[in-house]
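Note that one protein chain is taken out, while the other chains of the complex remain in position.
What follows is chain A.
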Amino acid sequence: MMGFALEPRRQESRLANIAAPVIAVAATLIVGAILFTLLGHDGLAAVWHIFIAPLFNPYRWQDLLVKAAPLAMIATGLAIGFKANVWNIGGEGQYILGGLAGTGVALATLDMSGAWILPAMILGGIFGGMAYAAIPAFLKVKLGVNEILSSLMLNYVAIQLLYYLMRGPWKDPMGFNFPQTAMFSGDQTLPYVVPGTLIHLGVPIAAALALTAWGVMTRTVAGFQFRTVGAAPKAARFGGFSASSTVWLALLIGGGMAGLAGILEAAGPFGQMVPQFPTGYGYTAIIVAFLGRLNPLGILVASLVLALTYVGGESAQTVIGLPSAATGVFQALMLFFLLGVDILVRYRLVRLEPAKKTETAEVSAPKTGVARA
C-alpha cells in the first residue's frame, strides 16, 4: 500500500511560506482556465487577457498602480489586525465611510479655496473610517460581540447610508437629478504625481504606509503586542498587553487606513461621490492581506496581483466578452487555493512506506498527529 500523508512540521517552513502564494496563484490560473473552458468560453484566452496581457501593455501599468493603491492601503490595515487575531471584515464599510466623511468635508468647503482643504478631507476620511470601525471594537470589548459578524454587517449599513445620501441630502442640485454629488473643486482633487498619467498621490502614500507598517510590526512594542496577542493571548496578558487595547488599536488602525483609501479614491479617480463608489476593494483587500502573508511588504506585491484581476477583468470583458463576474471568480479561486495551500506551511507531505509485515505495522493509521491525504 502506497500513499501520502501530512506530517506536522516542527517549525514553519520559510520556503513553503513563500511558495504557498505562488502555488495558489498558479493553481488559480490552471483551474480558472479549465473552468471557463467548461463554461463555453475560451479559458486560455481568459487567463491570458486577465493575468498576462495587461503586463505587456505599458498603458495598463498606471491602471495597475491606481487600483493597487487602495487595495494595499486597506490590506495593510486589516493585516495588522489579522496578526492579532482581530478579524475585521468591515474594510468595505470603513472604506465607504471614509469616502463619505471626506466628501462631507468637501461639500462643506465647496465654495472655499485653499491648500488646507484637501488635507482636511483626508483627515475627515481617516476619522470616518476609524469611527465606523470603533463600533465593532466597542461591541467586542464591552459586550463580547464577535467582530467578524458586526464588522461584516456594518458593510451593508454603509452601502445603504451611501445610497440615502446620494439620492437625498447630498444630491447635486445642478446634477439633472442624477444620484451623485457635485464634482469636487480643484483644491479638493488629488494631484497627479506623474504628469500625463493617472498616477495620483495615493500611490506613493500607499507604498509609504506599507513600509511604515512593516517597520512598526517588526521594530516597535506595539507591533510586538499585535504579534504576541495573535500567537498566544495568555502570554500577551502575562507580558502586560491588554486584550481590549489590542482590539481597539487593531480596529482603529484598520478602519483609519480603509477610510484613508476611501477618501483618496473619492478625491482621486472619482472626483465626486457616486453610488458606484464601493467596488469591493474592502473585500478584495482581505485576499490581498492573506496573499501577502500578512506582511506589509508582501501585501505590496499581492495588491498588484489582485489589481491585475480588476484591470485584466475589465479588458477581458471588452476583448473576449467575458462576464464581469469573471473577476470575482478568479479572486475567490485565489483565496480558496491560498487557504488550501497554507496547510503546507505547517505540514509536510511525506510518502508512506509500504506496510511492513510485522504485527504492529499492520495497524491502521495512528489516531493523532498524522492525517491521511
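Rule of thumb we're sticking to: a contact is a pair of C-beta atoms (placed from the backbone, for glycine too) under 8 Å apart; a residue touches a chain by one contact, two chains touch by 3 or more; residues count from 1.
As a working rule, contacts and distances are computed from a predicted model.
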{"item": "Among \"Nucleoside ABC transporter ATP-binding protein\", \"NADH-quinone oxidoreductase subunit H\", \"Lipid-transfer protein\" or \"D-methionine transport system permease protein\", UniProt-listed name of the chain not shown", "value": "\"Nucleoside ABC transporter ATP-binding protein\""}
{"item": "Residue among A:57, A:220 or A:276 that touches the chain left out of view", "value": "A:220"}
{"item": "Missing-partner contacts on chain A, residue numbers", "value": "7, 10-12, 219-222, 224, 227-228, 231-232, 234-235, 237-240, 242, 358-368"}
